[in-house]
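This is the structure, below, for whatever I ask next.
Up next is chain A:
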Amino acid sequence: MDLVRDVLDKQLVDREGEEMGRVDGVILEIRPDGPPRIEAFELGFVVLARRIHPRVESWLNWLRARWSVRKTARYRIPWAKVQEIREGEIQVDLRAQETPAYDWEIWLRRNVIRHLPGGGE
Partner candidate 1 sequence: MKKWMQLALGILTGVGGFFDIGNLATSAQAGASFRFQLLWSLLLATVFVIFLVEMSGRFAAVSGKALPDAIRERFGFTFWAGPFLILTIIHVLVLGAEIGGICFALHLVSGLPVPLLAPVVGILVWLLLWRTTFSTLENSTSFLGFLTLAFVIAVVVHHPPLREIGAGMVPSLPHHDPAKYWYIAVSIVGAVLAPYLFYFYSSGAVEDKWDCKYIGVNRGISFIGMGFGSLIAMAAIVVAAVVLAPRGIQVDDYHQAALMLTDAFPFWGFVLFAVAMGIACLGAAVEVGLSMAYATAQTFGWNWGEDLEPREDARFCLVYTVAILISSLIILFGVDPFKLTLLTMVISAAALPFVAIPFLLLMNDRKTLGEHTNGWISNTVTVLVVILSGVLALVSIPLTLIGGS
Partner candidate 2 sequence: MSAMMALATVIFSCQKQSPEEALLKSAEPVASWLATLRMTSEKWAANSAPSRFVRSTAQTADDSFEQAERDAEKSKADPGLREPFHRLFADSRSACDQLQRAAEANDRAAALPIAQRLIALQGELAALRKAHGEPSS
């Protein structure tokens, strides 16, 4: 589908223009009366893993459950949140810092970067 091809793997930016990951997966809504429609975007390593092989996905999910900072395996962004689709990026009406997309970033900032010289506020 053209639209899926246009959005899949595209860079996402939040309402302030900050990078917040890429569209790793797309959820389609199959409608009886008309062509399928994009319901939501999915973000996450697990989503990417599934595209390679389901077994990679389950292995990564296992790792994530045990070691990851992420609370959810897949972060879903509903289509309604899309503000603008540009050449090269998709802007969504969210603040990246408040989304799971930044889980690792914030964890690293708090627990690692802050303790290293030059990493503080």
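We adopt the following convention: a contact is a pair of C-beta atoms (placed from the backbone, for glycine too) under 8 Å apart; a residue touches a chain by one contact, two chains touch by 3 or more; residues count from 1.
If you want to know what made the cut, all candidates are chains of the complex that A comes from, given by their letters.
A quick note: this is a predicted structure, and the numbers were derived from the prediction, not measured.
Among the candidates 1 or 2, the one that touches chain A within this complex is 1. Interface residues of chain A facing candidate 1 in the complex, by the touch rule stated above, are 8-12, 18-22, 24, 48, 51-52, 87-88, 96, 104-105, 108-109, 112-114, 116, 118-121.
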